[in-house]
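Quick one: structure below, then a few questions.
Of the protein chains in this complex, all but one are displayed in their positions.
Entry: chain A
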């Protein structure tokens, strides 16, 4: 049988959370949940692994710090030596306090921008991308849960969803 999935619509985030927990308890796998707003604790309830975005952000910050250090050294000390606040020492370390704000800003700039770009790449988002959202109502006030099913468990899963407050359940043929 071609792969099929169930689309269950919920009207409330608390009910959605209950259904997620009920399904997870029975060891059914949830593919995806589409929400109109972020639901607190949903990632934990779905058993999604912890994001590593924070680690990349720290590393990008280090890259920014390194580039700022190199950049200021090249601009202000090597390429065109500058007299900084009456301290023409022509040494990076002795003029370092003046560069700290730039080093800080570049750290933040790199961490923030590269983190956002990483996030877009990991979520496979880019301009003119066609929406993967299966139902437009999830951009308004409905929550949609997508679960892969096969002939053996489709009935059981549908029953769990029904019992836990799904307002609509649809069987979808994946192309």
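The rule is short, and it goes like this: a residue touches a chain if its C-beta (ideal position, glycine included) is under 8 Å from a C-beta of that chain, and two chains touch if they have at least 3 such contacts; residues count from 1.
In this section, contacts and distances are computed from a predicted model.
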| item | value |
| --- | --- |
| Among "histidine kinase", "Glutathione import ATP-binding protein GsiA", "Quinol:cytochrome C oxidoreductase" or "Branched-chain amino acid ABC transporter permease", the UniProt name of the subunit that does not appear here | "Quinol:cytochrome C oxidoreductase" |
| Hidden-chain contact residue, picked from the options A:98, A:112, A:154 or A:169 | A:98 |
| Missing-partner contacts on chain A, residue numbers | 54, 58, 85-87, 97-98, 100-101 |
